[in-house]
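The structure's right below; bear with me while I get my questions together.
Every protein chain of the complex appears in place save one, which is left out.
Letters are used for the chains, namely A and B, taken in the order the chains are written, and counting of residues starts over at 1 for each.
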C-alpha cells in the first residue's frame, strides 16, 4: 500500500473542492491534497459550457469552464497537490482516505482534516419509475450534456425533455442549436423549476413549448426509443386518465432532480439530513465527525455555483481553523429549524465561536412559489426580525444573515425561520 | 456457406448453454446459436435468480424431480467448477395467520416427497430472529435452508465460455428462420447462414414453440407470462436475510422478497399472460402490484431506494405447467427442451444432465474427452477485495486501478476482461451483465460514456456503432456538428 499523509484532503476537484482548498491555503494550511476522479479539475462545470455563472461572486457573467478555470488557476498558483484520475474508495471516521488510481495503485492517506466535495448525481428514469420498455435513447440530461459538449457526439435528433429545471432548459437550447428537433419540455409541477431567464432564452427564443403539469407515462420502442406517452397530471401529480397523447421522438432527456452523492459519507459514519440528502452540518460545514467538513452539492443541491463557492470557502476556512486548533465550542448549541413553507436550511446548527465573525448566513429554499412574502426569523416564540421577499421560488436559494450579536443574545436554543404570505 | 455440426443447440439461455457445456465433455461437434447479441438475454436474464430448494415443485411432475437434483448439482459441482456467485441463504414461506399453517404443512409434505433436505416449520420468536423485518402478523414459516440465490448472468456466461473452451462453437445474432428435415440431418436456416445438424436441441425459451413448428411439431404452445420487478440500492436500510415467499393463494402466487448475490433487495414478480414474446416493458399496474405484494411481507418497503425496474417472460407451457424435455417421437433427431419456467434456473444442471442422457440414446457410442476442463475463473471483482488483494491485482495490470463505474467500483480491467472473454461482451448491456458497470444507483449516467468509449476502442468500431443491446439500439447518432455542417454544404 502506498502510504501518504496530508493535513487536509479535499475529496473532489469541482468548484466546491477547488474553493475549499484555495481558502484553506489562504488561511495558512500548506499541506493540502485535492483528489479528483476525472482526468481534469473543474467537475461538472467543464460540461456546463453555457453562460450565467459568476454574476454573484465575480460580478461578471462567465461560462462554466471559465468559472472553473479561474479556480483551477488559483489552486495551481498556490502549488496545491492534486491527484487526478483517482477514485476515493473509503474515508474512515479517523480520517484515513483510501483511494486508487492506475499509476500509484492503492493509496492510504492519513489526513488531519477532510473536506467532502463529491457533488451530486442525477435522478434516473428508474428512480422515478417511468413504465415502458428499456430502450436506447433515454438519457439523464447531464449525460447527454457530456456527450454533446465534451465527447462530441449527439445522443439523438428528435428530443423530448422531462423536467424544466435549469439543466433541462439549457439542454433544450443546446440540442436545438446543434441541429436536433426539441419537441417539448414537460414539467410535472404547475411551475418550472428553472430560472425565468432560461425559460425565455432557452425555450421561448426557439419556440420550444414548455408544457406544465404533464409527465411521461410510458416509454415506447423495442430497441431505440420510438416515442413517449405523455399525460396531464392532477393536483396530486397523478396522470389524468384520458389525457394521454403520443410524441414521436428518438431521445428522452431526464432532468428530474439531483441527489447529493454521499455513499462515502455514510460509510464514514457521517449523519445525513433526510430532506437535503446531505450531511448534517454546523455553520462551519463540519459534519458530526470532527474535522470532516462538507460543501457544495454533496451538502445540498445549489442553484448557483456562486453559492457553492461561498459555502466552500466557509468550509475551507473552518478546516484551516480546525487544523490550527482555533475553533472554540459555544456553551450552547443552537438548532436551526425550517419552519412553515421552508424546505430546508443549511447550516442545521450553530455550535462554534469564531473570532471576528460578524454573521452567520442561513441558506434556505422555499417550498412553493409565493409573492409578497415575509421571512420571519424566530427565537423560540419571539420574532427576531422579518425580511420582505417580493417573491419566493423553490428553484432559488434565499440567504438570510444572522448577525453574531443576535446569536449571542438568543434566549432559546433554536432559531426557526418561516415564510408567511403577505405583510403584517 | 453451410456449416456442419453434429449437435445444434438453439438458444443461448441458461438451459442452452448448460447443455452445450455438458455435451462438450464428449467427442462431439457442438454449435450453439443465439439470435441476440449476447447469451443470457431472454428468460435467463430477467427472473428472480433463485436456486429453489424444491419444496414447491409438484412431486408428480418433472419439475419436482429436476429441481432438487439441480440444487444438489449447483452445490456439489457448478459452484466450484465455474466460480459463479451463489449464496445459500435459505428460503422462508411465510403464513400470516393460523389458517395458513395446514397449507405450510402440505408444502412441507410435497417437499419431503421431492426429497428436499432439512425442511422445518418455524414459529414465534425464531421466525423473527431469522427475519427481523418481517410483517409482525407472521405466525409461522416453512424454512428451507438449502435454497440459494445465484447470479444468472455470470452463470450463463461462464457456461458459454466453458463450452467454447471445450470446443463448442457459439454463434450470436443467428436467428433461425426455417428448419428443413432432410432425414439424417436437419438444415437449419439462420440469419447468419445455413447449418446442417444431425441433432437439433430446441432450447429457444419463449420461442420454443415457434422453432418446433418449423419441423411440424405443433403439440405445445409457449404462453409468455410476464413478471415485473423492482430492484433496490445496496445501501437500502431495509435488509432481508432469506428469500421470502408468501403462501400462494388462489388469486396470486405472491410476491417474493429476496436479496440478490450482490446484496441488492429484489421484489417481484407479478404475473400476466401476454401475446408478444418480446414485450419486456414495465407497466404501472404490474409495478404497483409488485410493491403492494412486497409490502405484505415487509411493511416498511416503499419505492424509495429503487434503482431499477425490469420485466421478464416465463416461458410457460400453460396447459401442463411442466417442463417438456424429450426427443420428439415425430421428428427424429429433434429434442425439445421447452416450457422451462420456474424452477428452471434451479433445475438447469439437472435438465442438462437429462438432455445428455437423451443425446446418448440418439447418438449411441458417445465417448468422453480426456481433456475436458470443467473449470472457469471468474473475472476479478475489485469491489469485493481487500486493499491488499487490490494492490496485487493492480501490480499485475494497472487497468484494475482505473475505476470506471463509481457506484459499483468497477475497474477498466474488469470491463476489458468482459470484452475479451471467449464469449465476450459486444454491447453496453452485455458488459453490465458480466461485470456490472451501470448496475448501480446512477444506472450508467456517469460510466455510460466511458463504457461506450472502451467498447469502441476494444472492438475497433466508431462510437456511433456502439449498441445498448440489440441491432437498432445504438446510443449515439452522429458527431456533434455533423448535421450543421451538412446544412452548410447544402446551402452553399
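What to note about this one:
What we mean here is this: a residue touches a chain if its C-beta (ideal position, glycine included) is under 8 Å from a C-beta of that chain, and two chains touch if they have at least 3 such contacts.
By definition in this document, contacts and distances are computed from a predicted model.
Considering only "YqhG family protein", "Glucose/mannose transport system permease protein", "CxxC motif-containing protein" or "Transporter", the record for the omitted chain gives "CxxC motif-containing protein", by its UniProt protein name.
Summary of contacts with the chain left out: across A:65, A:165 or A:227, the touching residue is A:65. Here the missing chain is touched by one residue of A:197, A:238, A:332 or A:368, and it is A:197. Although one chain is not shown, part of chain B still touches it, namely residues 480-481, 484-485, 487-488, 491.
Chain A residues in contact with the hidden partner, per the touch definition given at the top, are 39-40, 46, 49-51, 61, 63-66, 68-69, 148-152, 174, 177-178, 195-197, 199-201, 204-205, 390-391, 393, 396.
One rule holds in what follows: only the chains that are shown with their structure count from here on.
Across the interface of their complex, chain B is touched by residues 1, 37, 85, 87, 89, 98, 100-106, 108, 121-122, 124-127, 129, 131-137, 140, 142-143, 146-149, 151-157, 178-179, 217-219, 222-224, 250, 263, 266 of chain A. Within the complex formed with chain A, the chain B residues making contact are 235, 278-284, 286-287, 303, 306-310, 387-388, 390-391, 394-395, 398-403, 406-407, 409, 412, 441-446, 448-449, 453, 463-464, 467-484, 487.
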